[in-house]
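Omission of a single protein chain aside, the complex is shown with its protein chains in their original locations.
Moving on to subunit A:
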Amino acid sequence: MPPKPRTSEAVTKPPTILASSIVIAETAALTGTFPIKIGANTVIHPRAKLTSAHGPITIGEYCIICERTQISPPDAEGLVIGDGTVVEVNALVEGSVGAGSVVEVGNCKLGPLTKVLEGEVIEDNTVIFGSGQRRIDASGTMDARRRLLERHIESLRILIPSNPSKFMN
């Protein structure tokens, strides 16, 4: 197979604002021209793609961005991923609310292979599962889940070799 031609866009290094306590793998890809801001205690897995070619990206505290995810804001308004969000493997995020493939601040949960359409607003505590069914999670376990997430991040801190200096500028 012939190698794919490299787009000029992929080479540009975006301005980054990284908190000191983040864990970011060396093979994560931060590209684009708009600023990328990453909050404290966030973990970026290897091969996650953050593309700020069309707008700025802001990621909150205590987030996990897994491998093979693509985060790319569609316009100059940019994209915000709230605190405590887990974006699971293979997720594609273009929306602004931090709709990943798992939990976000507003405490939503999107199941695997579910889709949220353009311009849709998902209320807090919504669970989207199966083939588009929705329900409101009234269990009130948000704090407990947040604690589990913090432990998860602690263990990833040991496992993933971090190299934030590569992305600093």
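Throughout what follows, a contact is a pair of C-beta atoms (placed from the backbone, for glycine too) under 8 Å apart; a residue touches a chain by one contact, two chains touch by 3 or more; residues count from 1.
We take it that contacts and distances are computed from a predicted model.
The listed options are "Cleavage and polyadenylation specificity factor subunit 3-II", "tRNA (adenine(58)-N(1))-methyltransferase non-catalytic subunit TRM6", "DNA repair protein RAD51 homolog 3" or "Dynactin subunit 5", and the UniProt record of the chain not shown names that protein "Dynactin subunit 5". Residue-wise, the contact with the chain that is not shown comes from A:H152, picked out of A:K37, A:H54 or A:H152.
Only one of the listed residues, A:I17, A:V89 or A:I136, touches the absent chain: A:V89. Touching residues on subunit A toward the chain that is not drawn are 1, 27, 46-47, 67-68, 89-90, 111-113, 129-131, 148, 151-152, 154-155, 158-160.
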